[in-house]
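Removed: one protein chain of the complex. Kept in place: all other protein chains.
So, chain A:
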(Lines give C-alpha, C1' and ligand atoms only; values in the text may rest on other atoms or scores of the structure.)
Protein backbone atom coordinates (compact mmCIF):
# COMPACT_ATOMS: atom_id res chain seq x y z
CA UNK A 1 0.00 0.00 0.00
CA UNK A 2 2.80 2.38 0.94
CA UNK A 3 4.70 1.55 -2.20
CA UNK A 4 1.64 2.50 -4.23
CA UNK A 5 1.40 5.71 -2.25
CA UNK A 6 4.98 6.70 -2.99
CA UNK A 7 4.67 5.73 -6.63
CA UNK A 8 1.66 7.99 -6.96
CA UNK A 9 3.73 10.87 -5.66
CA UNK A 10 6.15 10.57 -8.57
CA UNK A 11 5.13 12.95 -11.37
CA UNK A 12 6.50 10.65 -14.04
CA UNK A 13 4.48 7.69 -12.80
CA UNK A 14 1.34 9.80 -12.52
CA UNK A 15 1.85 11.14 -16.03
CA UNK A 16 2.31 7.69 -17.55
CA UNK A 17 -0.54 6.00 -15.71
CA UNK A 18 -3.00 8.86 -16.24
CA UNK A 19 -2.11 8.84 -19.94
CA UNK A 20 -2.98 5.15 -20.16
CA UNK A 21 -6.11 5.61 -18.11
CA UNK A 22 -7.41 8.62 -20.02
CA UNK A 23 -8.96 6.87 -23.09
CA UNK A 24 -10.92 4.52 -20.82
CA UNK A 25 -12.08 7.29 -18.56
CA UNK A 26 -13.04 9.48 -21.52
CA UNK A 27 -15.04 6.68 -23.17
CA UNK A 28 -16.82 5.81 -19.95
CA UNK A 29 -17.64 9.46 -19.26
CA UNK A 30 -18.97 10.05 -22.75
CA UNK A 31 -21.17 6.94 -22.50
CA UNK A 32 -22.50 7.82 -19.06
CA UNK A 33 -23.13 11.47 -19.89
CA UNK A 34 -24.60 10.65 -23.31
CA UNK A 35 -27.01 8.01 -22.02
CA UNK A 36 -27.87 9.92 -18.86
CA UNK A 37 -28.47 13.28 -20.51
CA UNK A 38 -30.56 11.96 -23.39
CA UNK A 39 -32.55 9.72 -21.05
CA UNK A 40 -32.94 12.32 -18.33
CA UNK A 41 -33.64 15.33 -20.52
CA UNK A 42 -35.82 13.70 -23.20
CA UNK A 43 -37.36 10.44 -21.98
CA UNK A 44 -38.25 10.83 -18.31
CA UNK A 45 -41.81 11.85 -17.47
CA UNK A 46 -42.34 15.49 -16.41
CA UNK A 47 -42.83 16.17 -12.71
CA UNK A 48 -46.43 16.79 -11.68
CA UNK A 49 -45.50 19.91 -9.73
CA UNK A 50 -42.42 21.35 -11.41
CA UNK A 51 -43.23 20.20 -14.96
CA UNK A 52 -40.25 20.07 -17.27
CA UNK A 53 -37.89 22.34 -15.40
CA UNK A 54 -37.03 19.78 -12.71
CA UNK A 55 -34.64 18.35 -15.35
CA UNK A 56 -32.18 21.10 -14.44
CA UNK A 57 -31.59 19.11 -11.27
CA UNK A 58 -29.85 16.43 -13.36
CA UNK A 59 -26.96 18.87 -13.79
CA UNK A 60 -27.47 20.94 -10.66
CA UNK A 61 -27.32 18.28 -7.95
CA UNK A 62 -24.18 16.45 -9.17
CA UNK A 63 -22.29 19.70 -9.79
CA UNK A 64 -23.08 20.94 -6.29
CA UNK A 65 -21.96 17.63 -4.77
CA UNK A 66 -18.78 17.56 -6.88
CA UNK A 67 -17.97 21.17 -5.97
CA UNK A 68 -18.17 20.36 -2.27
CA UNK A 69 -16.16 17.15 -2.70
CA UNK A 70 -13.58 19.12 -4.68
CA UNK A 71 -12.90 21.42 -1.74
CA UNK A 72 -12.31 18.45 0.55
CA UNK A 73 -10.09 16.82 -2.07
CA UNK A 74 -8.10 20.04 -2.35
CA UNK A 75 -7.77 20.14 1.45
CA UNK A 76 -6.52 16.51 1.56
CA UNK A 77 -3.97 17.35 -1.10
CA UNK A 78 -2.92 20.48 0.78
CA UNK A 79 -2.42 18.42 3.95
CA UNK A 80 -0.43 15.78 2.06
CA UNK A 81 1.71 18.52 0.58
CA UNK A 82 2.40 20.23 3.89
CA UNK A 83 3.03 17.02 5.85
CA UNK A 84 5.00 14.86 3.41
CA UNK A 85 6.17 17.60 1.00
CA UNK A 86 4.71 15.65 -1.93
CA UNK A 87 4.93 17.98 -4.92
CA UNK A 88 2.39 15.86 -6.79
CA UNK A 89 -0.21 16.68 -4.14
CA UNK A 90 0.28 20.39 -4.68
CA UNK A 91 -0.07 20.02 -8.44
CA UNK A 92 -3.41 18.25 -7.94
CA UNK A 93 -4.48 20.87 -5.39
CA UNK A 94 -3.64 23.59 -7.90
CA UNK A 95 -5.79 21.84 -10.50
CA UNK A 96 -8.67 21.49 -8.01
CA UNK A 97 -9.20 25.21 -7.40
CA UNK A 98 -10.37 26.39 -10.85
CA UNK A 99 -12.28 23.17 -11.53
CA UNK A 100 -14.03 23.35 -8.16
CA UNK A 101 -14.80 27.01 -8.67
CA UNK A 102 -16.35 26.26 -12.04
CA UNK A 103 -18.53 23.49 -10.62
CA UNK A 104 -19.63 25.78 -7.77
CA UNK A 105 -20.50 28.51 -10.25
CA UNK A 106 -22.34 25.94 -12.39
CA UNK A 107 -24.33 24.77 -9.35
CA UNK A 108 -25.25 28.37 -8.48
CA UNK A 109 -26.16 29.22 -12.08
CA UNK A 110 -28.32 26.13 -12.65
CA UNK A 111 -29.89 26.73 -9.24
CA UNK A 112 -30.87 30.27 -10.26
CA UNK A 113 -32.28 29.12 -13.58
CA UNK A 114 -34.27 26.47 -11.74
CA UNK A 115 -35.38 28.95 -9.10
CA UNK A 116 -37.07 31.34 -11.54
CA UNK A 117 -39.95 29.05 -12.59
CA UNK A 118 -40.04 27.12 -9.30
CA UNK A 119 -39.61 29.76 -6.61
CA UNK A 120 -40.28 32.80 -8.78
CA UNK A 121 -36.94 34.39 -7.95
CA UNK A 122 -33.33 34.15 -9.07
CA UNK A 123 -31.96 34.11 -5.59
CA UNK A 124 -33.11 33.59 -2.03
CA UNK A 125 -30.89 33.65 1.02
CA UNK A 126 -31.52 29.99 1.69
CA UNK A 127 -28.96 28.13 3.79
CA UNK A 128 -27.74 25.95 0.94
CA UNK A 129 -27.52 28.76 -1.57
CA UNK A 130 -25.66 30.95 0.87
CA UNK A 131 -23.14 28.32 1.92
CA UNK A 132 -22.51 27.43 -1.73
CA UNK A 133 -21.88 31.10 -2.47
CA UNK A 134 -19.41 31.25 0.42
CA UNK A 135 -17.66 28.18 -0.95
CA UNK A 136 -17.29 30.02 -4.25
CA UNK A 137 -15.58 32.83 -2.32
CA UNK A 138 -13.25 30.33 -0.65
CA UNK A 139 -12.21 28.90 -4.04
CA UNK A 140 -11.64 32.42 -5.36
CA UNK A 141 -9.53 33.27 -2.31
CA UNK A 142 -7.35 30.20 -2.77
CA UNK A 143 -6.77 31.06 -6.43
CA UNK A 144 -6.11 34.73 -5.66
CA UNK A 145 -3.50 33.88 -3.05
CA UNK A 146 -1.63 31.49 -5.33
CA UNK A 147 -1.52 33.95 -8.19
CA UNK A 148 -0.30 36.73 -5.86
CA UNK A 149 2.93 34.87 -5.10
CA UNK A 150 5.75 35.15 -7.61
CA UNK A 151 7.59 32.19 -6.13
CA UNK A 152 5.96 28.90 -7.05
CA UNK A 153 7.15 27.07 -3.93
CA UNK A 154 6.10 29.76 -1.44
CA UNK A 155 2.74 30.20 -3.17
CA UNK A 156 2.12 26.47 -2.95
CA UNK A 157 2.78 26.37 0.79
CA UNK A 158 0.76 29.52 1.52
CA UNK A 159 -2.17 28.20 -0.49
CA UNK A 160 -2.01 24.91 1.37
CA UNK A 161 -2.15 26.70 4.75
CA UNK A 162 -5.11 28.80 3.60
CA UNK A 163 -6.92 25.73 2.27
CA UNK A 164 -6.53 23.97 5.61
CA UNK A 165 -7.71 27.04 7.55
CA UNK A 166 -10.68 27.11 5.17
CA UNK A 167 -11.55 23.46 5.63
CA UNK A 168 -11.72 23.87 9.42
CA UNK A 169 -14.17 26.69 8.74
CA UNK A 170 -16.37 24.94 6.16
CA UNK A 171 -18.48 22.99 8.69
CA UNK A 172 -18.69 26.02 11.00
CA UNK A 173 -19.82 28.21 8.11
CA UNK A 174 -22.36 25.62 6.97
CA UNK A 175 -23.91 25.28 10.42
CA UNK A 176 -23.86 28.99 11.18
CA UNK A 177 -25.62 29.73 7.92
CA UNK A 178 -28.17 26.99 8.56
CA UNK A 179 -28.82 28.40 12.00
CA UNK A 180 -29.00 31.98 10.69
CA UNK A 181 -31.42 30.89 8.03
CA UNK A 182 -33.78 29.10 10.42
CA UNK A 183 -33.80 32.17 12.64
CA UNK A 184 -34.76 34.49 9.79
CA UNK A 185 -37.12 32.69 7.48
CA UNK A 186 -37.67 29.08 8.39
CA UNK A 187 -36.15 26.01 6.75
CA UNK A 188 -36.93 25.43 3.11
CA UNK A 189 -39.18 22.44 2.60
CA UNK A 190 -38.00 22.04 -0.99
CA UNK A 191 -35.40 19.32 -0.91
CA UNK A 192 -33.88 17.76 -3.99
CA UNK A 193 -32.41 14.89 -2.02
CA UNK A 194 -35.89 13.61 -1.19
CA UNK A 195 -35.44 10.39 -3.17
CA UNK A 196 -38.42 8.65 -1.58
CA UNK A 197 -40.77 10.81 -3.65
CA UNK A 198 -38.99 10.04 -6.91
CA UNK A 199 -39.59 6.83 -8.92
CA UNK A 200 -36.66 4.87 -10.46
CA UNK A 201 -37.19 6.22 -13.99
CA UNK A 202 -36.19 9.59 -12.58
CA UNK A 203 -33.25 8.70 -10.37
CA UNK A 204 -31.60 6.05 -12.57
CA UNK A 205 -30.71 8.59 -15.30
CA UNK A 206 -29.64 10.91 -12.47
CA UNK A 207 -27.09 8.27 -11.49
CA UNK A 208 -25.81 8.13 -15.06
CA UNK A 209 -25.43 11.90 -15.27
CA UNK A 210 -23.96 12.07 -11.78
CA UNK A 211 -21.22 9.53 -12.48
CA UNK A 212 -20.72 11.03 -15.94
CA UNK A 213 -20.10 14.46 -14.41
CA UNK A 214 -17.81 12.86 -11.83
CA UNK A 215 -15.85 11.35 -14.72
CA UNK A 216 -15.74 14.72 -16.41
CA UNK A 217 -14.48 16.27 -13.19
CA UNK A 218 -11.71 13.67 -12.89
CA UNK A 219 -10.72 14.20 -16.53
CA UNK A 220 -10.53 17.96 -15.98
CA UNK A 221 -8.37 17.50 -12.87
CA UNK A 222 -6.10 14.95 -14.56
CA UNK A 223 -5.62 17.07 -17.70
CA UNK A 224 -4.76 20.15 -15.65
CA UNK A 225 -2.41 18.14 -13.45
CA UNK A 226 -0.66 16.63 -16.47
CA UNK A 227 -0.23 20.09 -17.90
CA UNK A 228 1.21 21.28 -14.60
CA UNK A 229 3.61 18.30 -14.49
CA UNK A 230 4.95 19.14 -17.94
CA UNK A 231 5.36 22.80 -16.97
CA UNK A 232 7.20 22.09 -13.73
CA UNK A 233 9.27 19.13 -14.92
CA UNK A 234 10.15 20.63 -18.28
CA UNK A 235 13.85 20.49 -17.49
CA UNK A 236 13.88 16.74 -16.78
CA UNK A 237 14.91 14.15 -19.27
CA UNK A 238 11.69 12.19 -19.47
CA UNK A 239 9.61 15.28 -20.29
CA UNK A 240 12.15 16.20 -22.93
CA UNK A 241 11.76 12.76 -24.47
CA UNK A 242 7.98 13.03 -24.54
CA UNK A 243 8.12 16.50 -26.07
CA UNK A 244 10.61 15.57 -28.78
CA UNK A 245 8.68 12.38 -29.55
CA UNK A 246 5.43 14.29 -29.99
CA UNK A 247 7.19 16.94 -32.06
CA UNK A 248 8.64 14.40 -34.49
CA UNK A 249 5.23 12.78 -34.87
CA UNK A 250 3.66 16.18 -35.36
CA UNK A 251 0.83 15.31 -32.99
CA UNK A 252 -0.41 16.36 -29.58
CA UNK A 253 0.94 14.81 -26.41
CA UNK A 254 -0.17 11.31 -25.71
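Please note the rule applied: a residue touches a chain if its C-beta (ideal position, glycine included) is under 8 Å from a C-beta of that chain, and two chains touch if they have at least 3 such contacts; residues count from 1.
Just so we're on the same page, contacts and distances are computed from a predicted model.
Between the listed names "NADH-quinone oxidoreductase subunit J", "Heme exporter protein B", "Acetyl-CoA carboxylase, carboxyltransferase component" or "ABC transporter substrate-binding protein", the UniProt record for the complex's undisplayed chain reads "Heme exporter protein B".
Although one chain is not drawn, the whole complex shows that of A:17, A:33, A:79 or A:173 it is A:173 that touches it.
Within the full complex, the residue among A:105, A:140 or A:214 touching the omitted chain is A:140.
Interface note for the absent chain: among A:161, A:204 or A:245, the touching residue is A:161. Those residues of chain A that touch the chain absent from the view are 82, 134, 137-138, 140-141, 144-145, 148-149, 151, 154, 157-158, 161-162, 164-166, 168-169, 172-173, 176-177, 179-180, 183.
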